[in-house]
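One protein chain omitted, others in place.
Moving on to chain A:
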């Protein structure tokens, strides 16, 4: 929106005296304090006649600079000498004005300037989601921070957002989405949850009360290699992208790789299978990083892992038909959560233990977290029930996230009120 106003202003000016032939708009996203400093230096070089459409605000936040043609070489040299990367957002400002292509700037594929202009109603790439994380942190530095808990097989960072109003090692809730990469509505919902937490806090409603005494950890792209693969190559890829010695095929099912009944019935020992458990528990860095995080945190009270599809809310166990010791409480809590979810759009969810409701599954996430003592361990399977399956239409993202959030709040509130 701001770009349009600025361009409109330029149109007004251009019709009077100035011309913008050859002017370029460069975008820099400072990734370090050194880089930020370099960009800020430019602001003091008045002879360059730079016009900052977006002034430097902080790390990870875009800086947009309209550079007059005579200054282009100097500015680019200044940035390149310091190793600061930039992109050319507008190659020739005058050409843009001449063609009256103000509409180009409305394109949804432009990088959003902030989390208010981010489009929650569409599916995004990993770069777009990672940029969103940085924007959210930059806009809410007192509430949100980004933790790197590890790196994937293909060396992508594994990022977790921490939402905290203070304290030290407060009791916490963990939510992850996208552990199975083809379940796109989950990552998309995770992005929506992140924004929702920030909004609730700002408006002192919803989860604001939970944040008074608890922290929330949210890992949105839990399987980034798989997610990148669903964009580049195979939309229906589920597993990680690891290659293990002796394995013919690529990838391990990250929801069979946990140390709970590992390798028992309910997972496959065949690397080509979609439920391949991997060579040993936690062989996958995507899994190990969470295991390490949970163990070192030591104070997680609720752990919720989000999948799609089938419209189910599940609790342990999957690897054994022995009921979990807390199954009655978990069942009652699931009933409440599902009722809350359903209250919004009438979406019907079933609930129960993994093994009785869906099928036997060994080495699953919440069986491990439950056995670690995290009583409120749940797995969601979001919309739908098979009509679109993994290919859920984008217009269902926000309704899905909204209804799921109501169920998550029920679980979080119960965890807060029932933890010692």
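Going forward, a contact is a pair of C-beta atoms (placed from the backbone, for glycine too) under 8 Å apart; a residue touches a chain by one contact, two chains touch by 3 or more; residues count from 1.
Everything below uses one rule, namely that contacts and distances are computed from a predicted model.
Within the choices "AP-3 complex subunit delta", "LXN protein", "tRNA uridine 5-carboxymethylaminomethyl modification enzyme mnmG" or "Aldehyde dehydrogenase", the name that UniProt assigns to the complex's undisplayed chain is "LXN protein". Residue in contact with the omitted chain (choice from A:33, A:212, A:235 or A:295): A:235. When the missing chain is restored to the complex, the residue among A:72, A:249 or A:391 that touches it is A:391.
Contact with the chain that does not appear here is found for just one residue of A:64, A:253 or A:286, A:253. Seen across the whole complex, the unshown chain contacts chain A at 122-123, 184, 230-231, 235-236, 238, 253, 268, 273-275, 310, 348, 350-352, 356-359, 385-394, 396.
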